[in-house]
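So the structure is just underneath, and the comments pick up after that.
Omission of a single protein chain aside, the complex is shown with its protein chains in their original locations.
Every chain is named by a letter (A and B) in the order it is written, and numbering of its residues begins at 1.
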Amino acid sequence: MSEALLVQEAGAAPAVAPASGARLFLRRLRAQRAASAAALVVLLLVLVALAAPLLTALAGQDPNAYHPDLVDSAAGGVPIGSFGGISGEHWLGVEPGTGRDLFARIVYGARVSLGVALVATVLQIALGLVIGLAAALGSRGVDQVLGRITDINVALPVMVIALALLAIVPESFPRPVLIALVIGGIGWSGTSKIVRAQALALKSLDFVAAARLSGRGKWSIARRELLPSLAAPVITYAALAFPTNIIVEAALSFLGVGIKPPTPSWGQMLTEADTWYQAAPTYLLIPAGLLFVTVLALTVLGEGVRTALDPRAASRLGVGTGTAKEGAA
Amino acid sequence: MTGFLLRRLGGAALVLLALTALLYAIFYVAPGDVAQIACGPRCSPAQVAQVTEQLRLDDPVYVQYAHFLQGIVAGRDFSTGTGTEHCAMPCLGVSYQSDQQVTQLILAKLPVTGSLVIGAFAGWLLLGVGTGVLSAWRRGRLTERVLTWLTLAGSATPVFVIGLLLIIVFCSTLQWLPAPSYVPFTENPEQWAWGLLLPWTSLALIESAKYARLTRSAMLETLAEDHVRTFRAYGVGERAIIGRHALRGAVAPVIALSALDFGSMFGGAVLTESLFGIPGIGRELVHAVKVVDLPVVVGMVLVTGFFVVLANAVADLLYALADRRVVLS
Partner (left out) sequence: MTTRDPLVEVSGLTVDFGPVRAVDGLSFTLEAGGALGVVGESGSGKSASAYALLGLHRGTGARVGGSVRVAGTDVNTADDRELRALRGAGAAMVFQDPLSSLDPYYPVGDQIAEVYRVHRPVSRKAARARAVEVLDRVGIPDAARRSRLRPHEFSGGMRQRALIAMALACEPGLLIADEPTTALDVTVQAQILDLLHDLRHETGMGLLLVTHDVGVAAESVDEVLVMRHGKEVERGPVARVLGAPREPYTKELLAAVPRVETRRVVPVPPQRVAEDEAPLLEAVGLRREFGRGSGRVAAVDGVSLTVHAGRTLGIVGESGSGKTTLGRMLVRLLDPTAGRLRYGGREIGSLPEKELRSFRRDLQMVFQDPVASLNPRRSVGESVADPLRAAGESDEGRIRDRVGELLERVGLDPGRYERYPHEFSGGQRQRVGIARALAAGPKLIVCDEPVSALDVTTQAQVVELLSELQRELGIGLVFIAHDLAVVRQVSDEVAVMRRGVIVEQGSADAVYADPQDPYTRQLLAAVPALDPGLAAARRTARKELARA
């Protein structure tokens, strides 16, 4: 999803929303069936990624071990056996050409996908928060300079600039780290725009004026009055940006400029699968399907988070909206 | 109005200037050994020295940057070893690989990318806005739920996955369509359309999800506004309320997002072009990245930046025109 749309959606939440602690948030999230299911899927994926060495050891496989005996070299390297060589030993079959165990590669691929996207998202949010707050609270000059920098940042489409940067950074630099840095380093403008706009809106509210009158300093006000209200839009943005970052990583690897072999990555598998789909369709369908399920689950979860944090949406769910009984007729 | 336009264009020019400096610093200064990169990894020290001389890499950095800028605004001369070659403005340099001028290279690819983007744009706008209107109209019913899930699935699918599946189904398995290819419109309009049909479809399917979301949420927001209640209270029917009042609220955001997408895609629909083998700007960029052809990489990024900055300015303007409540300032 594009940044402009994310900004629109995550930034639409009203600046002033009643307090909702973590418990209320979870209750609202659980009230949504789809989001709960998505959360389970995401949890499972995260566990798989974390336990990758354990799982592959359990399966008795190594992601980088070649098994030339399992592919038919006469037929160009098609896996021997039905469904891409699925067997009791190779749960998802083997990679065409090399015979490497697909289950092990998929499991390690999940590590790369989720890890890269996580670091990138955290980086985006951290940078955006600092820059957005500085623009909103700093002097007019600071705001203008940061505004220009944001404009330049927007002019750099992530895909194109990531491609370009990957060209000049030495091969020795670890690619997963580099990709996370690139996506995070140039993807902060969405967060900073939301933070700036919301902080400015909040700043004009009377409770901030009251805090000034009570004699508190600027940074104390930012921390105690502004940050808690910024949490909702920022978390929403992060939840919706995370799946987008997974797609970007997969896309870069698909183009052959992202994660370099032998490190496994779903996007990279898809590039190779392109040539094998007739002989070994599972080699294409498994990473494609996983990528789809992961991104879909994260997106649905992101939507759920948004609904749980947006009190207007929450009132539609009928959870935790107890207000003083004096509503308008 | 004119003042707004001038200020906006002035700002855009400033952003582009800063962009050139940034790109120059990243790509020509940071890597250090530009001569070696230009010459290629197998060059002897003597050859590298010759390239350094030819490209005037001994000059101080600011002089080199000044030449680079001069090329863009006024054109410049290049020594080719046997003599000099004039590169007319806007000169983005000469490819290290093919000795072709980057500007010419990009101009040659522009119609290709243009064909792809314009066709896909028409598709996603129609499909996306249509879906959005339908789901806003049938809100709370089964139709809306189905459309919402389809839209979610669309935004969770990377364009290269849907593209791959389309190729497999329609070209390889069913053989209803020829393999995607690019034939210039001027040569054979029929083949042009058939060759681009799948790329258009994939891009339109994926992008339309965004537009459906945007249209739906903008319309639902409008439907909750007081003025809709007024027209209901005056006996105006649901169809007029949806088609005239609610849809009008979605026009400005849809136009603004279109301009942005249009702009950034002209810088290359990198993934789509690579997947379908369409020789446009995006595919050229991937190639240039793989062979580290710096002038081409920088030129393409700059052109993309130019389109995005332009699109941003146009988006602001269109937004202001479409939403008369916004005061131009």
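Just so we're on the same page, a residue touches a chain if its C-beta (ideal position, glycine included) is under 8 Å from a C-beta of that chain, and two chains touch if they have at least 3 such contacts.
The shown structure was predicted, so the numbers you read here are calculated from the model rather than taken from an experiment.
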item	value
Neighbouring displayed chains - absent chain, whole complex	A, B
Options B:L14, B:L197, B:V236 or B:L318, residue touching the unrepresented chain	B:V236
Selected from B:H67, B:K109 or B:H245 as touching the chain missing from the view	B:H245
For chain B, residues in touch with the removed chain	225-227, 229-237, 240, 244-245, 248-249, 323-325, 329
Interface with the undisplayed chain - residues on chain A	16-19, 205-207, 209-216, 224-225, 228-229, 322-329
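In the analysis below, only the chains that are shown with their structure count from here on.
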item	value
Chain centre separation in whole Å, for chain B relative to chain A (CA means)	22
Complex contact set, residues of chain B against chain A	11, 14-16, 18-19, 22, 26-27, 30-31, 37, 152-153, 155-161, 164-165, 168, 172, 210, 213-214, 217, 221, 253, 256-257, 260-261, 264, 267-268, 270-271, 274, 285-286, 288-290, 292, 294, 297-298, 300-301, 304-305, 308-309, 312
Chain A residues within the chain B interface of the complex	1-2, 4-5, 8-9, 12, 148, 151-152, 154-157, 159-161, 163-168, 243, 247, 250-251, 254-257, 270, 273-274, 277-278, 284, 288, 291-292, 295-296, 299-300, 303
